[in-house]
Structure formats: C-alpha cells, structure tokens
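Here is the structure we will look at.
Only a single protein chain was left out; the remaining protein chains are all shown in position.
Should a chain be cited, it is by its letter among A and B, assigned in written order, with residues numbered from 1 in that chain.
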Amino acid sequence: MKKSPVVTIVAIGIGAALFFVLGRFVAIPSPVPNTNISTQYGLLAFMAGLFGPVAGLLIALIGHALIDFSYGWGIWWSWVIASGAAGFIMGLAARKLALGGGEFGGKQIVRFNVYQIVAHLVAWVGIAPVLDILIYQEPSDKVFLQGLMAGAANIVTTAVIGTLLCLAYSKTRPKSGSLKKED
Amino acid sequence: MKRPVIEFRDFGFRYAAQAEATLSHIDLTIREGEKVLICGPSGCGKSTLVHCINGLIPGSYEGEITGELTINGQPYQELDVFRLSKTVGTVLQDSDGQFVGLSVGEDIAFALENDRMPLERMYVRVRETAARVGMESFLDHAPHELSGGQKQRVSLAGVMVDDVKILLFDEPLANLDPAAGKSAIELIDEIHRETGDTVVIVEHRLEDVLHRDVDRIVLMAEGRIVADMTPDELLSSSLLKENGIREPLYVTALKYAGVFITPEMRPGRIERLQLTEEDKAQVRAWYQSVPAAVPAAPGEAFLKAEKINFSYSNGKQALYDIDFSIQKGEMMSIVGKNGAGKSTFSKIICGFERPQSGRITLAGRDLSGDSIKERADHIGYVMQNPNQMISKTMIAEEVGLGLALSGKHTPEEISDCVNNTLKICGLYPFRNWPISALSFGQKKRVTVASILAMNPEIVILDEPTAGQDFRHYTDIMEFLSALNEKGITIILITHDMHLMLEYCRRAVVFSEGRRIADDTCEAILTNDAIVQRASLKKTSLSQLAQLCGIPQETEFVRRFIRWDREVRGK
Partner (left out) sequence: MTNLFNYIQRSSPIHRLTGAAKFACLLLWSLAAMTTFDTRILLPMPIVACILFFLSRIRFREVKVLFWFTFVFMVLNNALIYVFAPEHGVELYGARHVIWSGIGRFTLTQEQLFYHLNVILKYLATIPMVILFISTTQPSEFASSLNRIGVSYKIAYSVSLALRYIPDIQREYRDISTAQQARGLEMADKKQSLVKRLKNAAAMLFPLIISSMDRIELIANAMELRGFGKGKKRTWYSARPFQTADYVCVALCAGLLLLSVGMSVLRHSRYFNPFS
C-alpha cells in the first residue's frame, strides 16, 4: 500500500474509530477481578508502527478523547495527552519496521517491543502523572502508582496483542512478485 | 468522427505483488460521448482497467506499466488522480468504501467541498443532484439507514455532482433488485443523453445493461481484449459463450431453435429484434419438439418458521408475521425488493438475531433454545457481503476454518476437503494467496466455499451469484443442484429471476417485511400484481414467446430451461 497523505488521514480516522470501539465496548476480562484488558493499545502500537508517528499521535488523541466524551467526563486531558505521546513514540519505529513489505521476523519483533515499552513508560510514568500534578494538584505518590500500574498492564497487552497483530498483518502482505496461479 | 478521450496503446499492467501481468496488450480507443460496456469473466481485469483510467493506477496501486495510455490527449505520466478527478468520475465496485459522508447530503457534497464551493451554491447543487437520482427526501439520512439500491443512487449522485466528462461505473447493478437495476440503467442512460458525457460500464448482467442502448461492448478475458464491437455484432457471434459470459436469454433461445442470428436482426435489444416469419416458425417448431417439463415431487416438511416478528435495535420493524416452510431436499428461492427483509430473515433462521415473537422448528424440533453454533451444525449461511464473513487472512485457512474448529478432522482430511471445495469454486489456483489480493467476485466465492466445506443439511445462500460470471455461476449452481440431488436442502436468496426459474420449483416473495407470495416460480412471475409489488421482472424469454406467438409463456420458459440444462450438462 502506497502511503499517499490521504491514506494516512483515513488511517487516522479508522484507527481512532477502532481505538474507540476497542476501548469502549470490547471488554476482555483480565485475571484481576472486574478489571478489563485495554486492547486498544495493542491496536495503537500496530497502527502507529504501520503509519508512523503523526498517525500514532492523532489516532490516540482522537480515539481517547472520543472515549472520554462518550462517557461524559470532560476530557481527562493529562491522560489523553499521554496516550497521544505513546502513539507518537511507537510511531517512530515505523520507518525501520516496514510492516507493509510483508517481512516481520525476530529483529522487527524486538524493535517493535522496545519502542512500545519506552513509549508506555514515558507516557504513563512520565507525562500522565506530571500533568495530573500540574493540572489537578493530585498527590504525587498516588498518580505515580496509578501510572505505574496502567503502564505495566498496557506494556503486557501491547506486547501480546500488538506483536501478534503485526505478525498476522505482515502475513497478508504478499511479497512483491510472489503471487502466481498454481494448479 | 468524435475525438478520442481514452486511448490505450499496447498497454499492460502488473500488480507489484503479482508474478504475471494482470493486463496485457490492451488496445482500446473510447471517443467523446460514447457509451461502452466492458464485460468479461470474474478476475479478468475489468476493475484494474477502470483504475488505470481514473488514475488509481499508478496513483495508489503499485505495479509496472507498459505501453501507452492517454486521457484527453494527455499521457498518463502527466496526469494524477487529482487532475483526473476533474474530468473522470468513478463509482467503485466495492460500495462499502464509497460512502464517506456522515449523511447523504454531506456525501453528495463531498467533491464540492473539496473544490471549496461556497455554501449557498453548494446547497443548491446538492439538491438538484439529489433530486435527479430521486434522493432529495433523504438528504439527512445516515448511510446505514439506506437500502442497497439507495446507497447506489447516492454514490452515483456523488460523482455526478461536479460535472465530470467521463463516467466510470464498476458493476453498478450488483445487489440491486431487478426493478432497481432497471431504473439504474435508465438513470445512467438519461444522464448520458442529457450531458453527452462519455460513459463506461463494467457489468456481468449483460442483458440488464442492454435494456438501454450501448454503442459498443468490449469483451475481456485474462487481461486481454478479445472483442470490441457493437452489441448486434457481438450477439450474432459465439464469442460470449466461448468466454463464459451469459448471452441474453432470448438470444440463446433463438440459437437453440436453430435461428441463424445476424447483425441485421438487431439482436442487441429484444424490443427491436427483427424476426422473419420463418424464424418465428422455427422457434415454435423447436418449442413443440422439446418434451414437456415434469414438476418435481414434494417431500416432507423440514424447516418451518411460524409468525416471525422482528425489529432491529433502532426500533425499525423489519419482519411482520413471516410464515415459511421448506421440505427436505427441496431447493427454493426467496426473492423481493431491496430492503424487503430477506437477509434479516436468514439471520433469524441462523440465530444471528432473535425474533420478538414466533418460533422456528427443524424437523419438528424447536430451535429457540439453540445457540448460533448449535444451529450452524445443521444450517449453513453464506452472507450477502463477503467482507462480513471473511475472518482469516489466507484463502485456504478461511475455507478450512469451520472444519478446523469442529476438531473432528485430521489435518489431511481438512486439506483434502478444502482443496475439493476450492476446485468447485474455481479458486484452487489461488489457494495460497492472501484474500486481500482477490477481486470482489473471487472473495464472494471464497465465502461460498467456506460454508460448502462444512457440508450442512440446509444451506442458505444470500446472492450466491452476485458479481459472478456465467462459468462460475454454472459451476456453483450445478454443484448446488448436485448437493440438492443428494438430499441437501437449499435456500437461494437472489435478484436473478432466471436463476430462480432455472433451479427452483418454488419461491417465496418478500415485500416491505411481509411474505406476499409462496408459489411456483412461474406462477409468481406471471402474476403481474406481485411482480409489480416486489419489483421483480419477467425474463426476456416471455417476451420472445409473445413475439413468436407462443401463448404458454411459462411452459416455453420451462422447456427452454430443460433444454439449456441438458446442453450445458454436456
């Protein structure tokens, strides 16, 4: 798939829609009672890895903001922004991953996960708590612990779901010149 | 002679992913104001050709181009999608993606918005265009509030709205009921007359397109052009048959009757078909010679639905008191308008949706307790939209999924069964391809294969032959009737009247969520009130019968089918 700017725009739109649906309606019960695994970050890492940092940033911003809107609690700015940052950092992996090309082996898997781990740490242990303190003057140990927990959970789900998505997707991209009718 | 607007010279294209070229040695000239029909087997490169004209190739599909292509005298290298979008308007085959606006009005306005047209003028223009396709009263409807036919009209308006000079339609009739298809063709024809635009139509349903005149028919096969002539000439030849495209029925009938067809007879449209008295006598003689058809004998009732009422979560009632029953080993069809409730009814039988009232029994056993999965062990359902069913990425995986999940089979058994089914559906050569590289009709066949592989007792097929060429149509349908011989019960949902006549004894007619008829197919098509109400359509065979002074239309149709099946059987 060639990346014309329009493709990126559509990717942002569809990505945000998927992010919303996964975050709002698709609940996978986790081992911890009545908490759900937030699958949308697996999606985010995958799509950011495919379409790049800007797409990652906007998918997360729009998707997360829409979720907050649909619940009605304003926009919890600090976390929306954190999501965006995560998406952006994940997107930085895109160029080297070249997911469209149909190759996704050990090297890419490692790179993909390094980026997503960094991204989540920066977002949930860095940005989100700091903003919470700045904006809402919340006690620091509270917000940092929250951030840590969220970050850890997201890293795990992203590692599983994101990586599998990349594998599945790269399988659907035929290597160039590879398709011939057999009989 | 008008100036040429589209000129292919020894043109070829290979998708980056493909090993062989999809188009090769294309030489085609289309002149200003012409109306050209492109037909050819599924997967032969029609949509690809269209993409070359509207600039998506090389714009967004990577690949390798050979030869020359000029549009309005400009070589394709100097053009891009944007420049072309001013002169070329395209209605894509896969209508899922076509509707980008949040409402009908917005979608029609889309092109104008991108031209920065001031609002006042935009509103006026949108109204005009909407009125032209008869959608002015739907301007603030959301996409999912429209039926298939209405969506088609919106996408038409969306390209007409800024006055392009070349209009491309990629299978505009797919999924339209006969009446809607008819009016779509008439609409396209009107536009063509009024604006004098150049019109290119890609369509399998040759006979339906020929309901209005076209200047030329371009016949493609395996990425090449095999014929480029007037309808009259083409129909006089045997090229269509050789390339697996269905001829108009009356033409086939005439050929069976031994009438020698020449362009002078104007076979392009039955309305102006010229038959000499000898010809007519010949048809009558043939009719007499074919032995009368014997109606099949009924078995015992098997699947039964009583007083089904259903409305969707948005409160819209889609089904009212539906009674329905089918006998074991029967092959019947459900027909009716777009939006009549056919697909909804099938979803209820399979338990995808739960009716508000009414009960469904299978061999006397009430199904209301059964889960989707439990029902699926007996009933297989091929959905209308392939994109909704396909859940694996590779063709073989997709077709084998049902067997794999059942866990009753060894990998060997599975792969054998998969390969056999793929052969039947003409997909065997593609078995190792990702589904994303298939043409639309090929995708549809994948979904048919994936259900047939599970060999259920009852199969419901929603538009099984939509977007299929005649060869695959025949393969699939003959396989289904073979299954049917073996006692498998089959329900066909279709807009193809001849399909219904050809393979089913009985049909149920839906209209506005009600069952308005349940009778033999012939009886239904001869009942004008029902034909009207359910926007069905008589086949051209009836017209031919009248033309040749044969009063028993339906018997004529029956005998034709009988003969036709025998000939094709060979």
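A few remarks follow.
Methods note: a residue touches a chain if its C-beta (ideal position, glycine included) is under 8 Å from a C-beta of that chain, and two chains touch if they have at least 3 such contacts.
Quantities reported herein were computed from a predicted structural model and do not represent experimental measurements.
In the full assembly, the chain not pictured is in contact with A, B, by the touch criterion defined above. Touch with the chain omitted from the figure is made, among B:Ala21, B:Met383 or B:Ile476, by B:Met383.
Looking at B:Ala19, B:Ala285, B:Ile372 or B:Ala482, the residue that reaches the missing chain in the full complex is B:Ile372. The chain omitted from view is touched by exactly one of B:Ile71, B:Val159 or B:Ala227, namely B:Val159.
Note that of B:Phe110, B:Tyr250 or B:Phe470, the residue touching the chain absent from this view is B:Phe110.
Although one chain is not drawn, its touching partners on chain B can still be listed: residues 54-56, 59-60, 81-82, 85-86, 88-90, 92, 94, 96-98, 100-103, 105-106, 109-119, 122-123, 126, 142-144, 158-159, 162, 314, 347, 350, 352, 371-373, 375-377, 380-381, 383, 387-393, 401-402, 405-406, 436, 450, 454. Touching residues on chain A toward the chain that is not drawn are 1, 4-7, 9-14, 16-18, 20-22, 25-26, 28-31, 39, 43, 46, 50, 58, 62-63, 66, 69-75, 77, 135-139, 141-142, 145-146, 160-161, 164-165, 168-169, 172.
Here is the rule we use: only the chains that are shown with their structure count from here on.
Each chain gets one centre point, the mean of its Cα atoms, and the points for chain A and chain B are 40 Å apart. Within the complex formed with chain A, the residues of chain B that make contact are 15-20, 59-62, 393-394, 428-437. Interface residues of chain A, counted against chain B in their complex, comprise 1-2, 4, 7, 168, 171-183.
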